[in-house]
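Heads up, one of the protein chains got dropped from this complex, but the rest are sitting where they should.
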């Protein structure tokens, strides 16, 4: 059995912690390094108390990162691109979980992130990390840029429609509801519990950075725009994307099912959820905590012209660490679902 | 000082309880009846424990409702229209908090509620109960139909734009986030805490009944449509409406401020909230629990073409009981803010 | 009507904000200063967004505090005692909401707070600020030290029992559940929403500082000890104290009711809640958010030997600002409930 030496760079944050949890249970991972300067020398369970009794691993300082087979980069946005040469010299393969290598165009990067890209020539070498769109490229790639969490939810919701040219290309609105873990591990006035608890807080009504990825990935068969707004709600993990679509022509709900089944019927991590009974008729992120699923559902209005597509995922899993491990599995030819079997809890 | 005899019909539910709380503190209310068959004879604090030590009032059965000056009808949808003759014989004035008399068109009523209206000839006699739109009519009216909670949030958010013909009339999407109290006082499988807690649950992606009111009230200067979707989130009280608007022509943010200030600058219960500092930059329903405010904010995209308007309110207050008491104050010429002075809590 | 000039020192925190909210609505408050160095010159609504449209007041720097009639000190623990001479020179009357002047014994202060008291000679001049115990002293006092929030809940729960020598003096356990606002306005790793949300976190299993106040106040008729433990739960405002009492001799539930009614029957802000029907049989802090009530209930075991007394309050109201305003009302001879009329929300 192939065994791989892995390092997680920036392992004390939330996406790093989830990557660590998943790789600790991965049968093909031989050695595991976890870097953190602030926790250097401490057990990883100091940062991630769920790993108590699960591992004796300790954090190493970033500077002591040793060569290995593959790096998972879980650094703040802007860091990976600055140090990418060092990272590429340490490992043949890289899976970057930051936003640094998601966009193909340096101009778009500048426009959305407000700075020049440090290594624009590298952008083309990274495969955009949604397996459902780029599975074959991932199998042969050495560099993967894991997709943004909101972007993953919106892209997976809309991809079948735009691929099949069914949706108006300019009128789609993605209204995204997000949990607090999306903003990372650092305490801020806005994340202070008395202020954040119970909040329903618009934080990017227009111009959300993930829009750039969404437009890039969905503009495959024809150029499209998607307007995205984000609202923080009372939730730690999870994203619900409500995508308001105007169809180019009237369709029936059977037409819609057919298209989604065709695209996603064999996908191990996509479940189509649009039921006419019970209380769980549409996707709900609560059911997905800790899983790598993206659940997708839809409702067509009675005129057959307006379609609402709803997708849900765990921002730290299918929106980050889970999808990165899925990419890792593809990269090495492991079973795509390895270490991602957790089916979620109810209630 | 004018003193009025009031009855609340259906006072054991949530809107009835809030109406009761507000009227207990109203200086112009002389006598107060509260009807409930299930709690007949019991202190009102059995249903509304916040009223302990505040009042000794007891529920009376519906059948024993005595004549008085004004009735607040807090019955389930469909009940008020069936009994409206009895109610009109008992009191000169009626404020109905149900959906029964909101729509002017019996056909629209049938289309959205699936039944024929029991008293279509009465529909025209009810003023639609949003004071910001119909204040003068309310002052002289004897019958008011209090607006739907989601409808109030969406209408107040969009009214200035449609009044001034600034927004595209067919492309507006209202994505509404709601709390659990909106569904009323009865326990259901969907309201069971282990299932409802932490839920982010799409419950009306298309065809929400409040769409009918929204379209009726916003189609004043020209016919408009608004697509509304609703999602239940972890919250007891509160609504956040995120309204995605395409402008007819490019505007500046100053233009937007000017229009909203012109329409709402003197409104006692509307606050414009669109700040560029701090963590409370846009409206948040959490701050509004127990208040009659509707906070409204907006963000214009950098092209000046897409406007996101955000409104927040407490569904039981400005979305129901508070707005009904505001209407009551207008009807009788009392100070419009009487008994609605609570400014809300932070944190 | 007597009108008083008031200043709130340290008005940008949570207890300061609540004091401000209450005093803005107080008919006997003539002028109001609110100090904050970090927000100096800014509208108070920048720190307390619930006050938008309610006031145009701005923060003044601490150094610019002007002389007035009474100061509410809402400073971090340890600050009031350091600057007390300045404060006493600026105003004749002082209500301190910190822990600095609660304990009568400098030795006890040192033992619990780990530092020497800066002004031990002043300790005796401050009345401990629970009106139910010290109402008469408050009426004639110029200095009041507002009680700790947890201490208020525990003392009010147990006071009738110890006053009447009914409870074993060494075996009482107070298990206190608290919300996140108790720790104040500053963000910390422990208050970061992803970590604090849903937490059930023991933070002072033994040796809680409020124990000192509790023991001081309850040792009136005979020396007693009370063991207190505190657990943070998912809640922003509120305290529930579950007090486990061993009775000296067997009693009936009627005996218990009689004692509590005797002590608290006329108290405006204490409600006895121990019902045998419905879902609100015992006190619940959720119902008390924004109110000055302390609800108290109890259950006696079938042997008549073990009594569980349950008390609930809003830590920022009856546990801080509300109780301070109640003290202010007593100090000046105003109606004790002035500005404290809010009855709370349901649901």
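By letter and in written order, the chains are A, B and C; residue numbering begins at 1 in each of them.
Here is the rule we use: a contact is a pair of C-beta atoms (placed from the backbone, for glycine too) under 8 Å apart; a residue touches a chain by one contact, two chains touch by 3 or more.
Remember, it's a predicted structure, so these values are computed and weren't measured experimentally.
Screening C:59, C:128 or C:282 for touch with the missing chain picks out C:282.
When the missing chain is restored to the complex, the residue among C:240, C:270 or C:340 that touches it is C:240.
Taking the whole complex into account, chain C touches the unshown chain at residues 171, 173, 175, 177, 189-190, 194-195, 198-202, 205-207, 227, 229, 231, 233-235, 238, 240, 242, 244, 278-279, 281-286, 297-302, 306, 308, 310, 312, 347.
Not every partner is drawn; the one left out touches chain A at residues 14, 17-18, 21, 24-25, 46, 48-54, 181, 236-237, 271, 273, 277-278, 280, 284, 287, 289-290, 293, 295, 341-347. Contact between chain B and the unshown chain involves residues 14, 179-181, 185-189, 191-194, 196-198, 234, 236.
Keep this in mind: only the chains that are shown with their structure count from here on.
With centres taken as mean Cα positions, chain B sits 38 Å from chain A.
Chain geometry summary: the mean Cα position of chain B and that of chain C are 36 Å apart. Touching of two or more other chains is recorded for residues 189, 194, 197-198, 234 of chain A.
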